[in-house]
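Here it is, the structure in full.
Showing chain A:
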Amino acid sequence: MNLADLFTVAAVCAGAFFFLAGSVGLLRFPDALTRLHALTKADNLGLGLVVLGLLPRVDGVLGGLKLVVIWLLALLASAAASQLIARAVKRSEPGA
Partner candidate 1 sequence: MAAVMAPFVGALAAFALGGRNAQRVAMLTILAGLGIVAAAAHSGGGLVYLLGGWAPPLGIALRADGLALAMMLAVAVVVLGIGVYACAGFKTPPGEREARAPFVFWILLLAIWGSLNLVFVSGDLFTLYVALELLTFAAVPLVALDGSAETLRSALRYMLYALAGSVFYLLGTMLTYGVYGTLDITLLGARVAANPVTVTAVALMTVGLLAKTALFPLHLWLPPAHAGAPPAASAVLSGLVIKGSWFLVIRVWFDVFPGVVTMPSAQLLAGLGAAAIIVANVVALRQERLKLLVAYSTVAQIGYLFLMFPLAFDAGAAEIGRGGALTGGLLQAISHATAKAAMFMAAGLAYGALGHDRIAALAGVARALPLTVLTFALAGVALMGLPPSGAYVAKKLFFDAAGSSGQWWWELVLDTGGLLTASYVVLVLAHALVRTDAPIAPRKPVPRIAELAALALAIASLALGFVADGALGLDALWGKLTLSDLWSAVLVLAGGAAIAAAFARDLPQIFGGAGRFAFGRPLRAAAVAVGGAFAGADGILRRWPVASLALLAAAFAFGAALLAG
Partner candidate 2 sequence: MTRDGNEGPTIGAALTRFLGFAALWGVLIRSGQPGDLAVGALTAAAATWASLRLLPPATGQVRFAVLAARSPRFLWQSILAGIDVARRALAPRMPLAAGFVAYRTGLPRGQARNTFATITSVLPGTVPVADDDTGMVYHCLDTGQPVTAQLAADERAYGKALVPGRAHG
Partner candidate 3 sequence: MMDTATLFGLCAAALVGLGLYAFIVNPQPLRKIIAFNVIGSGVFVLVGAVAYRGGAAGWGGDPVPQALLITGLVVAFCASALAIALLQRLAREAESVTLASDAPAAPPATPE
């Protein structure tokens, strides 16, 4: 196992940890809006770390950039979706 592999293992493990944290948050947090935090923040970081971990394994800079593009797109989608869901919640239950 060389250095790059070690890096991959470390980053992917860290990513997996945040997926775990996100899911635990979903399980434990009390209402929709707090769960939304768990979803957007922890899982996006998890995905980011997975991407980071896979960077040394792709061929060429462009291949790595492609992965980053995917992460950014997922980030944008997640950010937009979380805001939309939050607004939907806020509208249906203004007091929440």
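Throughout what follows, contacts are C-beta pairs under 8 Å (C-beta built on N, C-alpha and C of every residue); 3 or more make two chains touch, one makes a residue touch a chain; residues count from 1.
A quick word on the picks: all candidates are chains of the complex that A comes from, given by their letters.
Worth saying up front: this structure is predicted, and the values here are computed from it rather than measured.
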Touching partner of chain A in this complex, from 1, 2 or 3: number 2
Within the complex, candidate 2 is touched by chain A residues 17-18, 21-22, 24-25, 28-31, 33-34, 36-38, 40-42, 44-46, 48, 60, 62-63, 65-66, 69, 75-76, 78-80, 82-83, 86-87, 89-90
